[in-house]
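Below you'll find the structure I mean.
Only one protein chain is missing from this complex, and each of the others stays in its spot.
Chain naming follows the written order as A and B, and within any one chain the residues start at number 1.
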Amino acid sequence: MNWALANRDLLVELTWQHVWVSAVCILLGFALALPVGWFAYAANRSPRRPMRQLSGGVLSIGSILYTIPSLPLLVILPSLLGLPWLSVLSIVIALTVYAFAIMVRSVADALRSVPPMVLDSATACGYSRTQRALTVTLPLAGPVMLASLRVVSVSTVSLLSIGALTGVRNLGSLFTNGYNRDFTTEIATGIVLTVIVALVFDAIIVASGRLLMPWSRVVRAGGGE
Amino acid sequence: MIEFRSVGKQFDDGTRAVSDFNLVVPSHATVVLVGSSGSGKTTLLRSINRMVEPTEGQILIDDVDVATQNPVELRRSIGYVMQHAGLLPHRKVIDNVATVLRLCGIPKKRALDRSAEVLGTVGLDSSLYTKYPSQLSGGQRQRVGVARGLANDPNILLMDEPFGAVDPIVRAELQTEMLRLQRELEKTTVFVTHDIEEAFALGDQVVILKKGGEVAQIGTPQEILADPADDFVRSFVGLERGQRTLRIEEKDGQRIVVDEYGRPAGVLQ
Partner (left out) sequence: MSLINDTVAWLTDSAQWSGGSGIPWRVAQHLGYTTITVLAASVVAVPLGLYVGHTGRWKNTAVLVTGALRALPTLGLITLIVLLTSVGLTPAIIALAVLCIPPLLAGIYSGLEAVDPATVDAARAQGMTETQVITRVELPLALPLIIGGLRSAVLQVIATATVAAFIGVGGLGRYIIDGLAVRDTPRVLGGAIIVVVLALLIDALFAVGQRLAFRHASPADSHPQLKEKTA
């Protein structure tokens, strides 16, 4: 505790680094996964076989990207892109790739989970394609997407600390530094702060879900149609 | 008036649902299409608002071919009630009813007022207006579904097995309600069901369909019972099983009506 107070400035700086980098990766990953996942979902429903194969291909690429272990990806990416290892940009790209890889499949799954009967009924009421996509399909897929966004958020915050091994500064720096100095307090502080960041992110996601989808709790509680 | 002219439908996978179907649904009348699964009844219903595009023939509403109309505009002008109600789970009851009105560009305030009015007409308690569909019982949801179909005051109402998923008691209640609404509102209604009792209860005209949309008989319930066209109809309406041949028995001084097998069907007064 004394150590933490004495090094307040350092901790604030590292936490801030951790927060903004992971927030950018999570949001960017989601922003990319939404259109691509939607494309995979739509292509999968196409009557044309090549389109359905393309859809499967997109999802498989997501799955393969996801299989690549984090530290190797972190060192390979900068070399591929001609960036220095220390670059924050390369870790942002690496973690965005993971966030995208997890989200893209669950966006497609979420859209598929919307009951066809509700979509049919919306069409029968006279929704145009675009209206239906934006005001019926998207919100109804929301809860499943939200659940996967929570997984992405936790894993991104936790994975980011690996970046410390290549020299990027964030809460992970407390682990490498603490280990080299044989100083457990520093490591423990780092773990606690990382978990707190993960919890705060999770709380923000859950709260925005409740705000944006007030019906989702009721629907779950009531068992739905 | 809705007119089917030699309507046929073959789906992309090659299955034929309907061929050469002809029917006139007079204005303000209720016509019930009744048949087993595979009789093409839902396909026919859904061709009216272009949820299904027929592969042959024409459908005319007041002498205008629906194929010439914009499908989205057409659907907004026709009320549609489906099995399980098909309400939007993320909208409150009253917003569900206001859906079509809002789609037609009616200001929110007016749309909500009108929705409350229609919900009153179908007999839903006003305390339920701000609930979500999942918080309602099956029967209540179905009333909301009917209200949604009526909200825009359409001339035509399409009903696809709307009471198929509720228990028999609620079902009877909804059917009575439906008859009252029909007397008051006089919509041109096409109603699809597989239940002949429901067809006889609600239909001015009943169309009995065989497999593939072939018409077995068209007529009023009385005509069909009095003069069934063939063995298929006889069997379909239950004349063969003896449920429709009733006789009177005396029991403990009460005159009881029983069917051919002696199963009590009611009391004669």
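Observations on the model:
Criterion: a residue touches a chain if its C-beta (ideal position, glycine included) is under 8 Å from a C-beta of that chain, and two chains touch if they have at least 3 such contacts.
Note that this is a predicted model, so its numbers are computed, not measured.
Among the displayed chains, contact with the absent chain in the complete complex occurs for A. In the complete complex, the hidden chain is touched by one of A:Y98, A:Y127 or A:W215, namely A:Y98.
Within the whole complex, the absent chain has one touching residue among A:S55, A:S90, A:S155 or A:S216, and that is A:S155. If you put the missing chain back, the residues of chain A touching it would be 63-64, 66-73, 75-76, 79, 85, 98, 102, 105, 109, 151, 154-155, 157-159, 161-162, 164-167, 171-172, 174-176, 178-179, 182-184, 187-188, 190-191, 194-195, 198-199.
In the analysis below, only the chains that are shown with their structure count from here on.
For the pair chain A and chain B, the distance between C-alpha centroids works out to 47 Å. By the touch criterion stated above, chain B contacts chain A in their complex at residues 12, 49, 51, 72-77, 80, 82, 84-92, 99-100, 103-104, 132-135, 141, 148. Residues of chain A that touch chain B in their complex: 47, 115, 117-118, 120-128, 131, 136, 139-140, 213, 215-216, 218-219, 221-225.
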